[in-house]
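Only one protein chain is missing; all other protein chains are in place.
Chains here go by letter, A and B, matching the order in which they are written, and residues are numbered from 1 within each.
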Amino acid sequence: MTFSPQLEERFAKMLTHYPPGKTRSAVVPMLIYAQDETGAITPELIEEVAKRCGVEPLQVDEVVGYYSMLHRKPQGKYHVQVCTNISCLLTGGEELYEHAKKKLGIGHKETTPDGLFSLEEVECMGACSWAPAVEINYDFHHFVTTEQLDKLIDDLRKAH
Amino acid sequence: MAKKLFNEPSPLETRILSKRFELDGSETLEVYLANGGFAAFKKAKEMTREQVLEEVKTSALRGRGGAGFPTGLKWSFVPHTSPKPKVIVVNADESEPGTCKDRLLMEYDPHQLIEGILIASLVVDAHVGYIYIRGEYRYLIDKMDRAIAEAYAKGYLGKNIAGTGWDFDLYTHSGAGAYECGEETALLDSLEGKRGVPRMKPPFPAVAGAWALPTLLNNVETYSAVPAIIRDGGKAFADLGVPKAGGTRLVCISGHVNKPGVYELPLGYPMMKAINEIAGGIPGGKKLKAVVPGGSSCPILKADECDINMDYDSLAKIGSMLGSGGMVVLDETTDMVKFALRIMRFYAHESCGWCIPCREGTTWLKKILERFNAGHGRHEDIALLGEVSKNMLGRTFCALGDAAAMPTISIVEKFAEDFEKRLARQLVAV
Partner (left out) sequence: MAEMVKLTINGREIAAEKGTLLIEAARQNGIEIPSFCYYEGLTLQAACRMCLVEVEKTPKLQVGCTLPVAEGMVVHTESDVVKQSRKGMLELLLTNHPLDCPVCDKGGECELQDMVFRYGAGESRFMERKVHTPEKQWSPVVFYDAPRCILCYRCVRVCDEGMGVKALGIGNRGVIAEIVPNEKDHLNCDECGACIDICPVGALTSGTYRYQTRPWEMEHVGTICTHCADGCRTTLGVRNGKIIRGNNRDRSGINGEFLCVKGRYAFDFVEHAERLQSPMLRSGGAFEPISWTQALEIAAQKFSAAKSFGVIGSNHTTNEENYFLAKMARQGLKTENIDHHRTGDLAALFDALSGRNGALATAADLYNAKAILVAGADLSQQHPFLAYQARANFRHHAAHLYTVTAGPVREDHQAVASVRVEKGGEIAGVESLRDKLKAESELVIVFGDAVQGDAVRKLVAFGDSLGIPVKYVCLVDYSNSRGAFDMGLTPKNGGMPLDQMLGADLDVLWLVGANPLKNASMTPKKFVVVQDLFMTETAKQADLVLPAASAYEKSGTVTSGTGEVQKLKRAVKVMGTKTDLEIMGLIAKEMKLDLGIWLPEKVFDEIRSNVHGYNVSKALLDLGPAATAPLNGRVPQLPGVIRSSNDTLFTSGSLTKYSKMLNEVMESPGTLYGATK
């Protein structure tokens, strides 16, 4: 299994960041960067990361099961993450999430049939003072209103 | 014109760590150097290791991640003469609900963080460091990577830093979604490529941390405070705050306030002044109901407990904690059943599952609250919530169990009325 040249370069460097013989340390970052490119963590990807980091596939599998950002099934091209944790809850995060469900016609951890959007109700993502917050893929959006969310989604749909 | 920040600064702030935030290009090395950057490192390099450590001790800086452990003392635990390589780790896994300050420190002043790390490396004799950044902050990993690359390019990282003969390598390391990795030993396991499960202590990370090497582990804000301490002296920093807790800290005010935002305030700042004068008070003229003083793990304060100064001792006196600086303001309309449920949903989701009381307790509490919130509460549930929490408190493997139990105990004790009201409504509905 190979990745894009940029990612291959990143991984090659990454493996040298840790003390000698400690390539296992690259497991978590390697998984998340690879997932961004492959869309999901497949058994082949687990084997590949295990091989590159010099561990058993089971050890990688244990890690995949643990971290909430690692997914075994592909997500939408745009992964819409709506925070409803306390600061967002107090400022309309729940309503925003309910609105997103209706707008996209999908629920928690579901993907639209066209594969364009997936939705996830997420835990605190560090935007409490600018709540409610939404993160689409890795882009933060602050003080989000339902209208703004509609626009964000519509724009992404149009751009596609 | 100054650039637009996430929120308007307040004139009442004491801006030490955040003083460069508004400068155009504040994230660049050029602007950092033009504004006094790396002078502290060079100064520290001229001092003895003991002198630097002494300044940090004098500053009364305490860990900004939430536990508030005296930083100088923590640094002194690292066996700097050990023949093993020493490691510096930066906890940038900011994920305590209510907390969003490390983002700004990395986004607006990454070189301040790098300089802080370098000064720490002199004290513990480390030559390598890792910034463990939560996976959700990918854009910040990219920003830190750019800042690090720039520092390498201009000789502020790598070999013979700024001609001082000091070598140091620094890398970012991405997390992948786990609150538990904010716990320092779980973070170390995650850094080693494992599930983020906390470790048994002892050994403490200072002695055997990452890869069993002596490891200094601090929060982003803690390291970021160090250049100012060395530059202006520990005493100057200490004087900003209160005895045993020096300096300023970034307070993240969120929830029901007119001007939510991250504000840099000296330790011991009056809480009500922060809410009313800095954060602009509660919208709609509503009354204050409660405050989460320092992230969701802290016991909640009732409105009448909020006339208090924000420092460790004052909060400890009333049975709460200063925590991570995440202050969440709740107005009178807030439904505490729903609030308690949302907190517990979080802890149940984030419990790593290693030990029985946390794994089973958080989910049990969540289910009781879900049922209660759905209108199927029983009177005995109110006491049960407290009792189950107390069966977790102080008995779990790491602090996550306490973090889940403490707010719940405080909410059912201080806001039992909200629960009673729900029960009354249920009876009417029947």
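Here is the rule we go by: a residue touches a chain if its C-beta (ideal position, glycine included) is under 8 Å from a C-beta of that chain, and two chains touch if they have at least 3 such contacts.
Small disclaimer: the values here were computed from a predicted structure and weren't measured.
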Key: Of B:45, B:395 or B:421, the one touching the omitted chain in the full complex   = B:395
Ask   = Looking at A:57, A:74 or A:92, which makes contact with the chain not pictured?
value = A:57
Remark   = Among B:16, B:355 or B:412, contact with the omitted chain is made only by B:355
Remark   = Residues on chain A facing the left-out chain by the touch rule are 43, 56-59, 61-62, 65-66
Note = Touching the unshown chain, chain B contributes residues 178, 195, 200, 348-357, 359-364, 367-368, 371, 384, 388, 391-392, 394-397
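To be clear about the criterion, only the chains that are shown with their structure count from here on.
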Inquiry  = Just the number, please: Cα centre separation of chain A and chain B in whole Å.
reply    = 23
Inquiry  = Residue numbers of chain A touching chain B in their complex, please.
reply    = 17-19, 22, 24-29, 31-33, 53, 55, 59, 62-63, 65-70, 81, 84-87, 89-91, 122-131, 135, 138-140, 142
Remark   = Given the complex, residues on chain B that touch chain A span 6-7, 85, 94-100, 102-103, 128, 130, 134-139, 171, 173-179, 190-196, 211, 213, 252-256, 260-262, 292, 296, 326, 328, 330, 334, 338-339, 342-343, 346, 349-350, 352
